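My structure is below; once you've seen it, I'll send some questions.
All protein chains of the complex are present and in place, except for one that has been dropped.
On to chain A.
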Amino acid sequence: MAPPRFDLNNLPESEEDIDFSDIEERYQLSFEEGFDNVVVVDNVPEVNEAKEEKLIGFLRKIFKNVGEIRPGHFVMPKAVNEKGELMSKGYMFIEFETAEQAVNAVKLIDGYKMDRSHTLAVNRFTDVEKYTNVEEDFVAPEEIPFEEKEHLKSWLADEMGRDQMVVYRGNEVSVLWNMQKEQSHVAHSKTHWTETYVQWSPLGTYLTTFHQQGIALWGGESWNKIIRFVHPGVKLVDYSPSERYLVSWSNEPIVIPEDNYHGPFSTEDEGNQIAIWDVKSGALLRTFPSLAPTSPNARPTVSWPVFKWSASERYFARLTPGVQISVYEAPSMGLLNKKSIKVDGVVDFEWAPMSDADRELAKSGKPKDDMLAYWTPEANNQPARVTLMSIPTQQIVRTKNLFNVADCKLHWQNRGDFLCVKVDRQAKNKKVTSSNLEVFRVREKDIPVEVVEIKETILAFAWEPKGERFAIITTSDPNFGSAAPGTTTLKTSASFYYLDKGKGKDTLQSFKLIKTLPGKSCNTIFWSPKGRNVVLATLRSQTVWDIEFYDLDFEPLDSQATKVPTGGEKDPSAYLRLLATGEHYGVTDIEWDPSGRFLATSASVWRHTMENGFQLWDFKGQLLYKENLDKFKQLIWRPRPRTLLSKDQIKNIRKTLKQYSERFDEMDMMSSSQVSSAERQRRRKLLEDWTNWRKHVEADLASERAAIGAPAPALAQATASDEDNEEVDEWVEEVIDEKEEIVA
């Protein structure tokens, strides 16, 4: 029972003394309620009675479009000023029929310029109330005690320097340590970890899982959930290059439920499909709507990523095909210079990646400008054009006009040294297509452009990471373009090019062919992330599953090959060597591990159901490990962050590599003998158990047989006699006569 509010012996003496606070509290009207549909308009011109009606009429017109104003609720307070005139006070209250209309009024009319000196300020009444009620005294928020978080990059400290990968099969997601030839060790495994697929963040810190309600990031040694982002129906995510921001896309536009909503979105976000988040804090930064389809009948398509991030993470941009590129600033999320860059006809754009030097500059606080490249097709007697633009200055750095263009693809070298534009040309009769490559040498003065003519159609192009070489796959197969993809395997050839620096100072640098390998069937190029090694593979074919391992800096053992007598100049093609050819039946995906030492090939159930599973190869093309897994879906290597070592340190390690390799060799030996001894013990145990069981069963059977007096089966004798009548065929060759004759 509650204690009585007052006691009879001590009644309050007067009315003032009675404590009404509980009653007041109970019946107090909340300001939040009942005033939802009222807005306050400030900066209204102060007028006298004569002009009042005109002003009200004018204002009514402004607000008419917003919503229905309740009759008699268009109130402009008046007061008598010093001069004795009855003047309006310069603000007014408007009550709308519904709260939505009030919200709408704030959205649309706030900031409306009535004339030069009067800009209307519209606020919701409840907001005014809320903000005037802010406590005068600052109360410091309670300090949350610091909780040490797990080291998110702990996997890099692995003693054996192993890499991790995530494997998704059936309902099970496992993070595995690469054990080379042995079965991978499970670092962490969980069923139903994700609903659709998994994705690593670009530096490998987080594992992204997808759920109906949103996405979750996992990491650290214990694989606990680090943070989650509520975004119902999320299908795709994209990280900024240094994983500071996360962009998510859902096919369901955001809906705010009527009541009890605790999600991150507000009413302004309703209907949007793209959300940008801060990865560390988990805060929602901004939402964007998806682009409307270009024609009313077109199905809305999403080309992911919608927002492309600049390498510095300071800008991100979105393309509206044919119209504009919208560059936004991070973290403010505002549109750069408050307007999009209009480029008529623009088809595609790409940000320039950063080199290590650029990164150093950015770290020291003097970041270089970002650069993006875009291209526009021919239109209105204007040739097709590739443009390099510097951001944020929006200065055009370089343009190049192109003719007879059917399509262009922009390929940046991963340090941003070169931009290669693959141009598919169409002859006038629109039948013959040919390709050529326009290589922009971005680091040089005035950005020279070099053209590499290719007669055939280019199927694939790839720069050597951090290198000055590239590989292309070309075809002149008549089946190209005619047959549906996958039905026939095209005849292709692979070519490698390098940058010839020339000898003297004056000679021009140019890209020259190293070698063309004809008669292939490959259609994809996979450069090792460290360069030098390259894998050519035939993917998505139904008959060929070749995987070819090449080395571009192969040192021939016999020194003769190096001394090619072409004026002392070494022939680069002498260093190109096919190391091995492998086959993985039904391969669908190929990925190099981040160290460039191993290659994973996998056959995913998402494409077909034949021999699903994965195989691990080393860079020399030796098959190390193979595992067939029912319902295998996905294998991705965990990316590694950029190295913290300086160039000199890396060089130093290269020099003293022997010391390191000895240590690792020893460890390899240790681990393999350890594993096999455990395995040996297990096998011994099995064999022992079996022989014991057999002895026991045989004894039982013999005694039972004796008990019923059944004769032992005559098997033993029968086989013994079998040995005797074994047939032996013996062929004896005897030379009877030998004569040599000379046939004319």
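In this text, a residue touches a chain if its C-beta (ideal position, glycine included) is under 8 Å from a C-beta of that chain, and two chains touch if they have at least 3 such contacts; residues count from 1.
Note that contacts and distances are computed from a predicted model.
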Protein name (UniProt record) of the chain left out of view, among "Protein UXT homolog", "Eukaryotic translation initiation factor 3 subunit I", "Methyltransferase small domain-containing protein" or "DgyrCDS1206": "Eukaryotic translation initiation factor 3 subunit I"
From A:344, A:611 or A:662, residue that would touch the chain that is not displayed: A:611
Positions on chain A contacted by the hidden chain, ascending: 585, 610-611, 628, 630, 680, 683-684, 686-687, 690, 693, 697-698, 700-701, 704-705, 708, 710, 713-715, 718-719, 722, 727
